[in-house]
Structures are given as structure tokens and as C-alpha cells.
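A protein chain is absent from this complex, but the other protein chains hold their places.
Right after this comes subunit A.
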Amino acid sequence: MESLLQQLARFSEVLAVSRTPHVSTWDPATVRRALQWARYLRHVHRRFGRHARIRTALERRLQSQWRQDSGSGPAPDPGLTNFQALGRCDLVLALRLLQNRALREAVWHALLQQVFPGPGVPGADEETLQGRLAHLARRRAAVHVLRLHGYQESPVVQEDALLKTQAELLLGRLRERAGAQAEGPGGLLSGLWERGPQDNFLKVLAAALLLPPPSPRPQEEETGPGTPNTPGEGHHELLRWLLGKADILAAFCRRLPAGVVAGVAGRHPELSRVYLGLLADWGRHLHYDLQRGVWVGAESQAVPWEELYGRFQSLCQAPPPLKDEVRTALESWKAQDGDFEVPGLSIWTDLLLALGTGT
């Protein structure tokens, strides 16, 4: 076991190097050895896939290898961080090498020959490297074809295929980091925010917060110390980070559609409190224009009346207890303002009037 773990560690390094200019020193023999190594690890993956204890031990070790310096930066490279990755490591290695322009031409030719020997190679497509590379290319074309000609964005963010996939990947990474007991996800998440595009990131966050917590994997009977499979763990981390970042939180509440934020607020009470606070703030920045008979903001970035109304409407359509909390909050602000029943004096009165006594 120990030697296997050492092999894993060393291969992770090789994998990391395969993306760097350092490969210019490689010769065909090095390439061949690297690929053989990857094939061996794939074999390990197949062999121990059903052995829960060995699998867990390997996974724990892989997670602990999470490279601390890879949290942020232009292109993070955590290396092999979970058991599943072992099954793909030859694919990843081959693709990295094929795309690495630093590889000398002659070496690249040798690589090509090794990876694509042509027809007549024994083994079903699911097994051979060239078969799986072709299969990956086929799937990419499939996604492209579907996206252009069949797929439609879903308004329900956690059901939209693209957002859901990204959310699942994000939560998966957070789980791994928790297992590695590395520092919090802050670096990773801040890095994603800075990379952009920000709108997409916010949507993915929302989808992640709305995804149902994952059911514990059936193979994992034992939950030892440090296994991060407590459902909702990823949610906590995300939320904690988000609540600590005022500007990102404000963008989250402002830029995402009313229904989405209401959904997230309904699932996570800590967020609903902050959201209400923001809404109150936005509301107080509006004043009543007597001439036109509407509520307007002083600055251009002020949240307009329509949007404020829309957001409150979504909240009032949410299931209890959120719905009731919102009503209570509105009533209390109205009371603080003087409890007017006449429109035009307190924005909270007007909102309540507009929302009606509906459910």
C-alpha cells in the first residue's frame, strides 16, 4: 500500500510537469514511461474500485496531496485529488502532452504514434486510449450540437444543465478540500470571482446553494474522521464565504433574478436575513416624486421601484416561514415609518398596498 501511495505522489508530480515547458527535456522513452505509469494507475482504479476500504484510504491520501499553492492563480492544478481521477489519468496526461508546444517535435511524433496506433489494436474502444480520446471528442461534439440546436436555458437554475454541472463540480471540489483539511475555500472562490465572468459565477453559486444535498455514497459504509461526506457541508462553506464578502453578496442579491434569490433565501435563513437588510436599505434610498407620483432613486444605480416590488413579490410567494418573515418585516418597517395607510409617504406602505393581502 505504501509503495502505491508513493507512486501516486510521484505520478501527480509528473502530471503537473506535463503542462509546463519543462517537458522540452523529455525524450520518447520518458513519454512512454509516463503513459505506462498512467495505464498502471488506471488498472489500480479498475482493480480497487469495489473495495471500499482501499478506495477510501487512497482517496484520503489523494486529497491530502491537494497542493496548497494551487488554490488560486491563473490555472490551478490540484493534481489527482480523488479516486475517480485515477481512471482518467492517462487521458489527462495524453491530452496535456499533445497540447504542450514545448514538447520537441520528434518527441511529439513519437507520442502521437503511441497514443494513436491506428486500427487493428486489440481491445474494445472503451479500453484503448485512442478509443477513449475519440469518445471524448465525440461527446464534446455532442454537447456542442445539443447546445446549439436543442438545448434551452432553464429558468430554474439548479435544473439548468450547464449551471447544474458547474455547481456539482464546485461542490465536489469543496468536499475534497474539506477532506484535505486545507485552508478554507476562500482562495478558490475568490479566484473564481476574479476570473469571471461574474454573472455566471453568481448563477453557479445560486445553483449550488439550491441543489439538494448529496446522498451519502453507498460504497462508503464507514465514515472515519475527516471524511467530508456530511450532506450540506459544501453549502455551509459556500454560504459562510458568501456572507463574509459584502460586495459579492450585494451583487448576488442584486444581479440574480428575484425568483432565484427568493429560492436561495428560502433554503438558507442566514441569507434571508441579509437579503431583507439589503432590501430595506435599497428601499430607504428611494424618495417619492410628488409630480410624477412614483418612487425614484437619487443615483442611477439605485434599485428602481419595479425591481424592489418584484423582489418582494417573489419573497411573498415563497413558502413559509420566509413568506411570513417578509410580511412581518414589512409591517414593522411600515410601523416605524409612522404606520401610514396613505400612499406616497412611506415606501413600505406603498409596497404592502401593491402586494395586497394575497398569499
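Everything below uses one rule, namely that contacts are C-beta pairs under 8 Å (C-beta built on N, C-alpha and C of every residue); 3 or more make two chains touch, one makes a residue touch a chain; residues count from 1.
In the analysis below, contacts and distances are computed from a predicted model.
Candidate names were "DNA-directed RNA polymerase III subunit RPC7", "Fanconi anemia group C protein homolog", "Cytochrome c oxidase subunit 6C" or "Auxin-responsive protein", and the UniProt protein name of the unshown chain is "Fanconi anemia group C protein homolog".
Note that of A:A29, A:A141 or A:A246, the residue touching the chain absent from this view is A:A141.
For the chain missing from the display, the contacting residue among A:G49, A:G131, A:G186 or A:G310 is A:G131, taking the whole complex into account. Only one of the listed residues, A:P119, A:G293 or A:G356, touches the absent chain: A:P119. By the touch definition given at the top, subunit A reaches the unshown chain through residues 70, 75-78, 85, 88, 91-92, 95-96, 98-99, 105, 108-109, 112-113, 116, 118-119, 130-131, 133-134, 136-152, 154, 159-162, 164-166, 168-170, 173, 188, 191-192, 195-197, 200-201, 204.
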